[in-house]
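One structure, pasted below without further comment.
All protein chains of the complex are present and in place, except for one that has been dropped.
Chains here go by letter, A, B and C, matching the order in which they are written, and residues are numbered from 1 within each.
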Amino acid sequence: MASTPEEACFEAGIKFGALYHQFAGTPVSPESAPSLERAIEESIENQPYCERVSVTILDDRLDTSHGYTELTGEYMEVELVVAYEGAEVVASMAMEDGYPLMRLDSVESPA
Amino acid sequence: MASTPEEACFEAGIKFGALYHQFAGTPVSPESAPSLERAIEESIENQPYCERVSVTILDDRLDTSHGYTELTGEYMEVELVVAYEGAEVVASMAMEDGYPLMRLDSVESPA
Amino acid sequence: MASTPEEACFEAGIKFGALYHQFAGTPVSPESAPSLERAIEESIENQPYCERVSVTILDDRLDTSHGYTELTGEYMEVELVVAYEGAEVVASMAMEDGYPLMRLDSVESPA
Partner (left out) sequence: MASTPEEACFEAGIKFGALYHQFAGTPVSPESAPSLERAIEESIENQPYCERVSVTILDDRLDTSHGYTELTGEYMEVELVVAYEGAEVVASMAMEDGYPLMRLDSVESPA
């Protein structure tokens, strides 16, 4: 049997994988970045146990030589909070050494 | 060689296939539908020759028995306009006989 | 700080979210199901710490009234194994009460 914090970490991972692979490849420009940020946040917040999602598209890094680019991990930073039966997990994604690293920032067990 | 209206129709098809397969599967609820509509419109409008995209998520049809559902063609209606070297194409998507049918509504040749 | 088994559960969740949202919406028929199963398995096995992915597309359930259907959780069963610094997690996905439930089957701490 998995513990409650382990379940919470599993749920946090699901949200990250979903977020990334649902939206990677979306055409994005500095002008359309705000609506995409908001749609990503609100869509993933629909998922079970997901309390909050915060997405920042790094629009000053977007390659706009063809007017837009495709969203990849290189262009976004994400933080999300999962609450599962009293456990709370904060996780984030940012580039590290050329790779969009997803990581657990904190795991709190139920009181 | 393809004619200018044929190229415009090809471009319209690309936008529809992109729109559908980029966003199918996105978690959506009546609350998050407006931000998703807007993000879909603005992201696809980034693509070359795409003048306008209008997306309506049929939020009264969304299955909310688990709080949200995954976006499919069953839940959206789309109209888009492509302008390519003077040709203009209007195309739309709606359910027809249980299938999300994409179709050309009008094709205008360059004057 | 997260424990090693918690990190392993997070990694297992990432793989599930990625798998589901990358491939949901893919056109599939009984004839093309085997190549899609294999591609899903091999692509997700590329991800860090992912030891094994097993995907079964339930091709007898596919709606083929239009020749093919779009892949959703309704049509697949998945089991995957993650090994992270000596911890091992087995997780699976199957339909439960009309919802594609992802769950932790076992979590083993490092010896």
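Criterion: a residue touches a chain if its C-beta (ideal position, glycine included) is under 8 Å from a C-beta of that chain, and two chains touch if they have at least 3 such contacts.
Just so you know, these numbers come straight off a predicted model, no measurement behind them.
*Asks:* In the intact complex, which of the presented chains make contact with the chain not displayed?
*Replies:* A, B, C
*Asks:* Among B:L19, B:L36, B:V55 or B:V78, choose the residue that contacts the chain missing from this document, as touch is defined above.
*Replies:* Of the candidates B:L19, B:L36, B:V55 or B:V78, B:L19 is in touch with the missing chain.
*Asks:* Footprint of the hidden chain on chain C, which residues?
*Replies:* 18, 22, 25-29, 31-32, 35-36, 38-48, 66-68
*Asks:* Across the whole complex, list the residues on chain B that are touched by the chain not included here.
*Replies:* Chain B touches the missing chain through residues 1-3, 5-7, 9-22, 89, 91, 102, 104, 106-107.
*Asks:* For chain A, which positions touch the chain that isn't shown here?
*Replies:* So the residues of chain A touching the missing chain come out as 20-21, 24-25, 65-66, 70, 72, 98-99.
Here is the rule we use: only the chains that are shown with their structure count from here on.
*Asks:* Could you please state the distance in Å, as a whole number, between where the Cα atoms of chain A are centred and where those of chain C are centred?
*Replies:* 19
*Asks:* For chain B, what residues touch not just one other chain but two or more?
*Replies:* 25, 66
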